[in-house]
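Apart from one protein chain that is not included, each protein chain of the complex appears where it belongs.
Should a chain be cited, it is by its letter among A, B and C, assigned in written order, with residues numbered from 1 in that chain.
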Amino acid sequence: MLHSTRLDRQAVALRPARNAPLTLRIPEPAARPGEPVNFSKLRLSAPGAVRRPALDAEPRAMHDLAYELIRVLDENGHAVGPWAPEISSATLIAGLRNMMLTRVFDERMYRAQRQGKCSFYVRSTGEEAVAVAQAAALESTDMLFGSYRSQGLLIARGYPLLKMMGQVYSNALDPLLGRQMPVMYSSREHNYFTISGNLGTQFIQAVGWAMGSALSGDTRIAASWIGDGTTAEGDFHYALTFASVYRAPVILNVVNNQWAISSFQGIAGGDEAPFAARAVGYGLPALRVDGNDFLAVYAATKWAAQRARSNHGATLIELFTYRAEAHSTSDDPSRYRPADEGAKWPLGDPIARLKQHLIARGEWSEQKHASLQEEVTAEVRNLQKEAEARGVHGNNHTASPKTMFEGVFKEPDPRLLKQRQEAGF
Amino acid sequence: MLHSTRLDRQAVALRPARNAPLTLRIPEPAARPGEPVNFSKLRLSAPGAVRRPALDAEPRAMHDLAYELIRVLDENGHAVGPWAPEISSATLIAGLRNMMLTRVFDERMYRAQRQGKCSFYVRSTGEEAVAVAQAAALESTDMLFGSYRSQGLLIARGYPLLKMMGQVYSNALDPLLGRQMPVMYSSREHNYFTISGNLGTQFIQAVGWAMGSALSGDTRIAASWIGDGTTAEGDFHYALTFASVYRAPVILNVVNNQWAISSFQGIAGGDEAPFAARAVGYGLPALRVDGNDFLAVYAATKWAAQRARSNHGATLIELFTYRAEAHSTSDDPSRYRPADEGAKWPLGDPIARLKQHLIARGEWSEQKHASLQEEVTAEVRNLQKEAEARGVHGNNHTASPKTMFEGVFKEPDPRLLKQRQEAGF
Amino acid sequence: MATMNMIQALNSAMSTMMARDPSVVVFGEDVGYFGGVFRATDGLQKKYGAHRCFDTPIAEGGIVGAAIGMGAYGMRPVVEIQFADYIYPAFDQLTSEAARIRYRSAGDFNVPIVVRTPYGGGIFGGQTHSQSPEGLFTHVVGLKVVIPSTPYDAKGLLISSIEDDDPVIFLEPKRLYTGPFDGRHDVAVKPWSVHPASEVPEDYYRVPLGKASIVRPGEDVTILSYGTMVHVALAAAQESGVDAEVIDLRSLIPLDLETIMASVNKTGRCIVVHEATKTSGFGAELAALVQRECFYQLESPVERVTGWDIPYPHAFEWQYFPGPTRVAAAMRQAMEA
Partner (left out) sequence: MATMNMIQALNSAMSTMMARDPSVVVFGEDVGYFGGVFRATDGLQKKYGAHRCFDTPIAEGGIVGAAIGMGAYGMRPVVEIQFADYIYPAFDQLTSEAARIRYRSAGDFNVPIVVRTPYGGGIFGGQTHSQSPEGLFTHVVGLKVVIPSTPYDAKGLLISSIEDDDPVIFLEPKRLYTGPFDGRHDVAVKPWSVHPASEVPEDYYRVPLGKASIVRPGEDVTILSYGTMVHVALAAAQESGVDAEVIDLRSLIPLDLETIMASVNKTGRCIVVHEATKTSGFGAELAALVQRECFYQLESPVERVTGWDIPYPHAFEWQYFPGPTRVAAAMRQAMEA
């Protein structure tokens, strides 16, 4: 008989070759505490060097952009290259102000936490351009699905700082009735979706929202933000898949601030390919942008928004930036990265760079800047006083505890009526 | 005052432009029942046309391969181009036999289901080369994480058909004691991981297994298979992420058989980019291969296996094929696709094509083929008789029901001892 | 009025709501052109267009996540998870998001979605086409959990669920799709058409959530059940000769505790019947509630007749399934205790 089962098995079951032992690669950042900072592996492009494709360009013809870095501001603060946006000085100054406001707000809330006045805080220091420039590039009716580090979006949309503080302090001004941690804001009025403590979930929700808008023949688009670390979650994949399949009008932003708590971006796969490149496999266009360059962020976001509005679907934007401070008030970055890494970040500080540009443009001065700095500081300080007068965390100046039994469902829950009685409220 | 909050808000809150209404794209296949088949959108390359990169090529330098189609067999059955593997005729004939065995086995089990002898069955008709050629390219000690359509792997590894039938019939021969459905095989002895009914879960498990092997300095690699539809699950994304980050020695296969039950591959995003292209964003190399070309599948798998064995990490392989029969015995494809789509599949049938090649090679003939066909048919028929003598589904010839209370945990569970008593076993 | 089986009734509920409310959209794996592997969405795409009823990628977490976003936009998505066994990839979106969004946003946003999914055994689906995960969802505050047992209720409850402004997990006893299966697997199953609850209005109507139904009044022992097990309990009452009061809960969350208490206070005995595994199943909650609320009226302990604490074993379907014989035995035992 030509082929017995036994023979086949032998033909298939090759003898294991004497291979060298396998090894596993555990990625390590370029520098740890005590070591000199090392940015030699960063993929940067020169300002103005990256091409700007047509709004209806085929994603397949844009792969290169996932590996470049769109930069507009050069070393002297001049806007150069095809991505230099048409943008009024008024808009830029408003953006500058909102970034400064965000930074001052962050600093003061951070200090309030250190003084025990709130339970927790997350700063967005160094990343202000991401939120503020993107808010400027979008329409106020577009829906934003942010993260806990997206406060700049809300500030740029004019959400009352007093309400933000109310939530940070969990006091009587807290619009969320003490139910949420600081920084997990929500405002339907400002088209700002309720922030989740669970990473990544908002990414696919934003796609769903955009699908709803498109199904309804509406004109509003959605945008969402997640961190470099969070790209590893399933929701990231769902978002890209659904956005691609249904050509949903949504902007999907990855804020690559190099760190996810103590894990550098290589632990999420960023060393193997830029996060922007993830878009390639889904047939989505990707833009990789200097996140500390207000003009570049603005221009890239405008491009993606216009593309979405004209029914060309979703864009993935990687915003390349640096988390200049600790992850949160629970974190101490000196344990895992060189203390001076942030200060030496080669793409600088977004506020300083926009200021430089405005001065180069002849629309700004050190003096104006100093007085604006004073103004926003005073604004925040005054509001803070007002807010603290209404209570701080832990001193029971929040909404009545009986409210905690309400609003799980739209209709009152009989179980909770009983439980509220039992609790004595 | 230069900037009031009110003013800023206005600067940012652009008036909604009068955009055209948004629309949502719902993908549709090229043809539905009653319409002529339409393969105009298929991305095919000519046999022999695709380059073969070095085993240690940078993934970044291989993107083109995700969009090409590796084909070795030309229209006349000749092996052409750089991917034509060095492979003995004995191995090819063994492969041919295993494919034929798989097809006959599938047909007979399918008919047994129609006769009410088993509860359910899944055929792999038309996709036999995927499993059989890949098994031939791997070592028998490599660990396989297959799907419910991977029976060809197990057959090629010489797993006793009688045991497979035992499981299909849930009879006394069932090594899984009646606990699993037909087709969800498991064999530690054959390094064949227990098949899950839940799609996709095995993909990241395979990566974990490979990580374990690499951590242990072993030489064994892992391979896993999922369908085109299943690429949308989170586990797909986890697998690619972990494989990329840790450079795990694993082969990740997407069997693109064009359909996921009634959904064509465009519903999983396949119209926007080939599934192979998903690898790009993770910095993984991708090969896109004619899944009905035994030699191409073998060659691509060998390449990926050698790459993994030499510590260059994972490869994503898209196996481009066609599900020639129904999804399962619960399905009726005439409701959602043209009846003749399979017959007209431009890449032919894997068995016919390998047969043609062997004849072209001078190692085979119509006669030999016919007698081999008879032989495998007889083998399966005889085994089937033997198996059916030990019982078929529903006639209580399986293991004792008391076994169903065993083996949830390694140690006996006191709850289950009680419950078994209560059940009267 | 028309005669419908449960699939037809569900289809009719979706169709009715799609016609009434343009914000109702239906999607899930294979639900579009094909009409779903159980045919529940048959014809909807044809009738209302691919934009109202469409296929999705195989990503349950994505389906539910997208539905949440769409719900927040203002639509009322009705999504299908092909089998309840495959709902776990969506567990995070359901638990951390759908269930919490109203509360955490203090009412700013809400999630008016329905997640339909066939559950339960009886079709030789093995471990991964037979599960009854309802107990898990009852522990997640913010989710409603609804399970019909007849075509009439299926349509009325599904309409109420679609109109509900909160997320509803709508579990469909797949064994009941085509007939009122009572667990007697060795006799031919009757079709729905011989059952009065197959008379279903073709138009809009609601069966409210949170109202149980007493499907068999009785004096001796209260049987709490839902879905397939309602019919099993009825068969068991007959088989046992015990005058059981059989209650169909219809929705687990919200729960009609009043009806339950009134019955147990009357009968003094209670048995919970479900197909899910025993430990920490919803039967545990029911037993805990009943022993607490009716302690001084109880003449015997609350019993649970449930699936065993094992995965649903393919070949031992009927040895796993808590059929009428087991339920009847429990009834008789309760009477003796």
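Here is the rule we go by: a residue touches a chain if its C-beta (ideal position, glycine included) is under 8 Å from a C-beta of that chain, and two chains touch if they have at least 3 such contacts.
As the structure is a computational prediction, the values presented were derived from the model and not from experiment.
Colleague: Would you mind spotting which of A:A133, A:M184 or A:A223 touches the chain that isn't drawn?
Modeller: A:M184
Colleague: Of the listed residues C:R52, C:R304 or C:R326, which contacts the missing chain in the full complex?
Modeller: Result: among the candidates, C:R304 touches the missing chain.
Colleague: Taking the entire complex into account, which one of C:V141, C:I214, C:A262 or C:A329 touches the absent chain?
Modeller: Only one listed residue reaches the unshown chain, and that is C:V141.
Colleague: Considering the whole complex, which of C:Y152, C:W192, C:F282 or C:F316 touches the chain not shown?
Modeller: Touching the chain that is not displayed is residue C:F282.
Colleague: Touching the left-out chain: which of C:D42, C:D92, C:D108 or C:E163?
Modeller: C:D92
Colleague: Which residues does chain C use to touch the chain missing from this display?
Modeller: 61, 85, 88-89, 91-92, 95-96, 100, 103-104, 127-128, 135-136, 138-139, 141-142, 253, 276-277, 279-285, 287-288, 291-292, 295, 298, 300-304, 309-311
Colleague: By the contact definition given up top, give the residues of chain A that touch the hidden chain.
Modeller: 24, 26, 28, 32, 119-120, 170, 174, 177-181, 184, 196-200, 229-230, 232-234, 260-263, 267-269, 330-331, 335-336, 393, 398-399, 401, 404-405, 408, 413, 415-416, 419, 423, 425
Colleague: List the residues of chain B that touch the chain left out of this view.
Modeller: 143, 145, 175-177, 179-180, 184, 186-188, 193-194, 196-198, 201, 203-213, 215-216, 222, 234-235, 237-239, 241-242, 245, 407-410, 413-415
Please note the rule applied: only the chains that are shown with their structure count from here on.
Colleague: Take the average of all CA coordinates in chain A, do the same for chain B, and state the distance between these two points in whole angstrom.
Modeller: Result: the chain centres lie 37 Å from each other.
Colleague: Based only on mean CA positions, could you tell me how far chain A sits from chain C in angstrom?
Modeller: Roughly 40 Å separates the two chain centres.
Colleague: Out of chain A, which residues touch more than one other chain, so two or more?
Modeller: 211, 213, 215, 234-235, 237-238, 241, 245
Colleague: Quick check: what residues of chain C touch more than one other chain, meaning two or more?
Modeller: Residues 51, 56-57, 59, 61-62, 89.
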